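The other protein chains are all here in position, but one chain of the complex has been omitted.
Take a look at chain A:
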Amino acid sequence: MISQFFILSSKGDPLIYKDFRGDSGGRDVAELFYRKLTGLPGDESPVVMHHDDRHFIHIRHSGLYLVATTSENISPFSLLELLSRLATLLGDYCGSLGEGTISRNVALVYELLDEVLDYGYVQTTSTEMLRNFIQTEAVVSKPFSLFDLSSVGLFGAETQQSKVAPSSAASRPVLSSRSDQSQKNEVFLDVVERLSVLIASNGSLLKVDVQGEIRLKSFLPSGSGEKSARLAQEMRIGLTEEFCVGKSELRGYGPGIRVDEVSFHSSVLLEEFESHRILRLQPPQGELTVMRYQLSDDLPSPLPFRLFPSVQWDRGSGRLQVYLKLRCDLPPKSQALNVRLHLPLPRGVISLSQELSGPEQKAELGDGALRWDLPRVQGGSQLSGLFQMDVPGLPGPPGQGPSTVAPPLGLGPASLSFELPRHTCSGLQVRFLRLAFRPCGNTNPHKWVRHLSHSDAYVIRI
């Protein structure tokens, strides 16, 4: 049970404040929270903090702090889940979550909070239920039009803005403009995978971990108030047929796509999953994680990147030369975007000279590390960079000669971050997305299916 809920901007300005139980100190708790957060010693976690008899639990979401206070010893999992659900809900209703959208839609946010929580207890968080009670309409900064959509290039051409959703089309309020039906018939289905990899210095693979989820964002009209809802509106999502769960299952003729664990949202019907790998559900409006899966150690496709480093170190003159060769093992038609290599360097590096293989690349020193930016890497290509640095006064390991090829301590490991549009590392694809029923009779709903992988931690030891 929650005593208070508030939202702070990244600078600590309170945007929303709501007291549910009237049992505690008033608005200044928001300020108190921010003071505690900024004054926290480095080794303590900020997730849960306490002051007097009050616990502050918060999440950070798109630069905002969503904070709940409670005086009870409640379940941290439920509360954190509630906070992130609230973040999704607010995102659904206001378009996207951010300082600007929240401050433009204060009335709507309060209305939502009133409905979601009563006296600190959760009533419901389903968009479906809530839409019957929410009257205020979201204020969007600029009206959304399909014209904007065409210029963005939906299918992963440019995904600089955000890691997850490659276009801004999905970031608009779910329930905006009740009157305007024609724009609402859209469904976005994203298959998003996060990849964490650890590669040893001899090139052998130590760890591969893929966390994937299928996210659905539906703008289809549905709801108890409208006639259309009574007709069962069903969506069928067909996954790759060779999709295997667990180590032992065998499907199809090829190696298949194997994941270790799968969990589904409770509203997903699984009758056809066993036989045809089809998920059935009645999509509620808003965002929903349909399926989550994990895969470790056993990747069907080759890793997207290989790094071949060679380090020359002349201890006498303090000269360190690092030659990095980066090979992209994606299929030739795919490409990786926003690739950034981060290489920690020994202390005291003063100068850097570089020879890069392409003009659009950039490398610089900062925070005791080398950063090499590659905006775009085509599948199958190979890139290289030669970096020379001066490291005065770096002592070598004892008992070795003046010149050595062994890398000095403090160098590495290198980590890569990147995005792979239209590519899933597990190989999972959505075969089809069918709606059993057309919501408005004449207009065919737009269905967008996107695949995306991005790096969580891609570490290569040197």
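Here is the rule we use: a contact is a pair of C-beta atoms (placed from the backbone, for glycine too) under 8 Å apart; a residue touches a chain by one contact, two chains touch by 3 or more; residues count from 1.
Note that in this section contacts and distances are computed from a predicted model.
Q: Name the absent chain by its UniProt protein name; which of "Transmembrane channel-like protein", "SOSS complex subunit B homolog", "AP complex subunit beta" or "Aspartate aminotransferase" is it?
A: Of the names offered in "Transmembrane channel-like protein", "SOSS complex subunit B homolog", "AP complex subunit beta" or "Aspartate aminotransferase", the absent chain's UniProt record gives "AP complex subunit beta".
Q: Touching the absent chain in the whole complex: find that residue among A:10, A:75, A:310 or A:444.
A: For the chain that is not drawn, the touching residue is A:75.
Q: Which one touches the absent chain: A:37, A:198, A:311 or A:449?
A: If we include the chain that is not displayed, A:198 is the one touching it.
Q: If I consider the whole complex, including the chain that's not displayed, which of A:236, A:280 or A:461 touches that chain?
A: Selected residue, touching the omitted chain: A:461.
Q: Of the residues A:9, A:126 or A:321, which one touches the chain left out of the display?
A: A:126
Q: List the residues of chain A that touch the chain left out of this view.
A: Here the touching residues of chain A are 42-48, 50, 52-53, 55, 57-60, 73-84, 114-115, 118, 121-126, 129, 133, 194, 196, 198, 206-207, 209, 211, 261, 263-266, 292, 294, 296, 342, 344, 347, 367-369, 395-398, 409-410, 412-413, 415, 417, 456-457, 459, 461.
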